[in-house]
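Complex shown without one protein chain; remaining protein chains in place.
Chain nomenclature is as follows: A, B and C, assigned in order of appearance, with residue numbering initiated at 1 for each chain independently.
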């Protein structure tokens, strides 16, 4: 949106190439969350609300798994060429993120 | 928002009393999803995006668990007084919703 | 196994009728966990071990969802006839168990 121009130079993020794809998916998720508000505000049946919550959760997890795969490819891949220590730090960080996803 | 007036009569939904609480939580989740869009659009670090996705997922699950508890209390509770068959149908429906939550 | 005879009187457990089914499934899960030990002890490929861990986790969740459905039917159903307070206590307990399942 009002992203500063200098950021167009950034290429370090693994997901930069697919940024538009992720933004589109996140906008759809935003729409789904607004749909949830509408359901609650119109007293929709609980079970229907729960079904929609599960759908949003799955959509979010799918975004997370996509970002993670690209992160492992770009950031961890490049750390592997910077030596043992850099790789280990990146892997610890990625593993912690995976643990948070698995447990959330 | 533009909820039709006739819906004000509805009292059958277990979460109706706490509707404002749920709407508030869902609006905050909507804000978090917009925050995710901003992060991606500004090329935030992958791991930070993943941490935020985990936070949104947890917030959604927490809404789901709250709705489910109230649903079990109101809808399943009242079905228990309507006889074996009604209760069984409600429980099957609730169990399916729980399975979707556990697996999502 | 060496279950005391007086327990044969117990009929309050929702899953008692299907006990043999659950025991059979749990024995198969035990076998799968032993299979995991064999895989690790024979240096099986990590990804194959992880695939098997996911299978065991799914099998355990499936047992849990089955037990939960029967619990909601028997215990919660009968609490509904014992009055508001008994029902509420049972539902709080069940909801906490569901939350643990969703988050594990």
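Assorted remarks:
Everything below uses one rule, namely that a residue touches a chain if its C-beta (ideal position, glycine included) is under 8 Å from a C-beta of that chain, and two chains touch if they have at least 3 such contacts.
This one's a predicted model, so the numbers in the text were calculated from it and none came from an experiment.
The residue touching the chain not shown here, chosen from A:23, A:55 or A:98, is A:98. For chain A, the residues in touch with the chain missing from this view are 61, 64-65, 68-69, 72-73, 76-77, 80-81, 87-88, 91-92, 94-95, 98-99, 101-103.
Although one chain is not displayed, chain C still touches it through residues 1, 3, 7, 10, 12-16, 19, 22-23, 26-27, 29-30, 33-34, 36-37, 40-47, 49-51, 53-54, 56-58, 60-61, 63-64, 67-68, 70-71, 75, 93-94, 97, 100-101, 104.
The working rule: only the chains that are shown with their structure count from here on.
Distance between chain centres (mean CA atoms), chain A to chain B: 21 Å. Look at where the CA atoms of chain A average out and do the same for chain C: the two points lie 32 Å apart.
Chain centres here are Cα means. That of chain B falls 25 Å from that of chain C. In chain A, 104 are the positions where the chain touches two or more neighbouring chains simultaneously.
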